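Every protein chain except one is present and positioned as in the full complex.
Moving on, here comes chain A:
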Amino acid sequence: MKLAHWMYAGPAHIGTLRVASSFKNVHAIMHAPLGDDYFNVMRSMLERERDFTAATASIVDRHVLARGSQERVVENIIRKDKEERPDLIILTPTCTSSILQEDLQNFVDRASTISDSNIIFADVDHYQVNEIQAADRTLEQVVRYYLDRCNRYETLDQFVTDVPSVNIIGIFTLGFHNQHDCRELRRLFRDLDIEINQIIPEGGSVEELKNLPKAWFNLIPYREVGLMTAIYLNKEFGMPCISTTPMGAVDMSECIRQIQQTVDTLAPSFSNKRVDYEPFIDVQTRFVSQAAWFSRSIDCQNLTGKETVVFGDATHAASITKILAREMGIRVSCAGTYCKHDAEWFKEQIKGFSDEILITDDHAKVGDMIARVEPSAIFGTQMERHIGKRLDIPCGVISAPVHIQNFPLGYRPFLGYEGTNQIADLVYNSFALGMEDHLLDLFGGHDTKEIMDKSLSTDIDLIWNPESRLELSKIPRFVREKVERNTEKFARKNGIQIITVEVMYAAKEALSTQLRQ
């Protein structure tokens, strides 16, 4: 039992529902009590979805508790089958059904004999996996189900396409900027002259899944969802998989080079044409993406050495950390992720790009870390945005979980070359807000806030004389507390009781020599 106010990743069934509702004509039936169909609200509100979400609940109530679901689940499946004629019905367990331990697989088997739809039972345990892991598993389960079936009936057409082609796996509903990323990836592959075989699950049809092996290779844009499917496809069909997230100029190039390598390896056996994407990378990096130029511009120079904190899912936190450190020369004091299950990969990715690494799903720990580091800007989830608000630190939102304002109507990809522009804007705007604040302070702006006494300064009777107090008030607000604390630390260390302007600057000097060493 633990005390919790907020969580980064939702419960398992949400992941399953996200995958189910992304496919076309797939219906999810939750085995859940009244009120657990909250997913429909999220989808309808956050994504502003125009269609009814294809997820319903087979309600678990007092009667079910007493007598078991008995016919009810089967009836509900068959009813949905008649009403909606879906291709696939996914029976989704919730935390409630995890404890009830009813044989839901048995219901599925029984319903399968009567209904026209295919029916599967999502193999996710509430207490073992979270939303992200469940989504990954469910996607793999659906793909495996359809491919296995084709294999059984030997109807699988394994001939790959004549021209290079790709499956994009892992674009789905309620994903962070997924729709925009998807459009950007389409554009990228069009430019590279690579055909898109399928995009799953978003907008995909389960009946088409049998054609997945026709592609030359798979692209997994996000680490969280799609990797299991890609590994399965690799094992069964030998399909190569590229899982470098095409986010940021450097990783973009890396991803495209991997694509080139893959295409070239396969080309001799299929089409004999070799590809050379280097000129494309060069033109895009230098002229289409503004990010490379931005890094050299005077704007970005001002950001050099500024401290930031990054927190989010593994994909976005790792990519953003690399962009900040490698492409913009910004110092990442701490980078972290709530994807505890993927900690090793994350650590390896950001090795050398961040001073500290934090792996946790406890928002209080993230808050404490931010308060301790006092960065000039934060890049995180909605939670970090609120922490930032409280501490007066600007924050750019780079990862789920998010609010409705992170489902913009306008075109805002994070991936691809346009994505690099968007990220540059996001980063610059976050800091620019801090700069404005700074200028306001420099010119004595409309800042009338009293200097707040923070914990460290109150425990020993240090006295700031009037001059030094005045001097302190002239220091930009966003670094003032830090200066105050450092000065007091210095004073205490040197046995000084009264802080004068001289002490302040001695402290500053001591600190900068310390840093230089």
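Definition applied: a contact is a pair of C-beta atoms (placed from the backbone, for glycine too) under 8 Å apart; a residue touches a chain by one contact, two chains touch by 3 or more; residues count from 1.
We adopt the following convention: contacts and distances are computed from a predicted model.
From the set "Trafficking protein particle complex subunit 5", "Light-independent protochlorophyllide reductase subunit N", "tRNA (adenine(58)-N(1))-methyltransferase catalytic subunit TRMT61A" or "2-oxoisovalerate dehydrogenase subunit alpha", the protein name that UniProt assigns to the chain left out of the figure is "Light-independent protochlorophyllide reductase subunit N".
Only one residue in the set A:22, A:53 or A:245 touches the chain that does not appear here, and it is A:53. The omitted chain makes contact with chain A at the following residues, 1-7, 10-11, 13-14, 32-38, 40-42, 44-45, 48-53, 56-62, 65, 76, 83-84, 94-96, 98-100, 126-127, 130, 383, 386, 389, 403.
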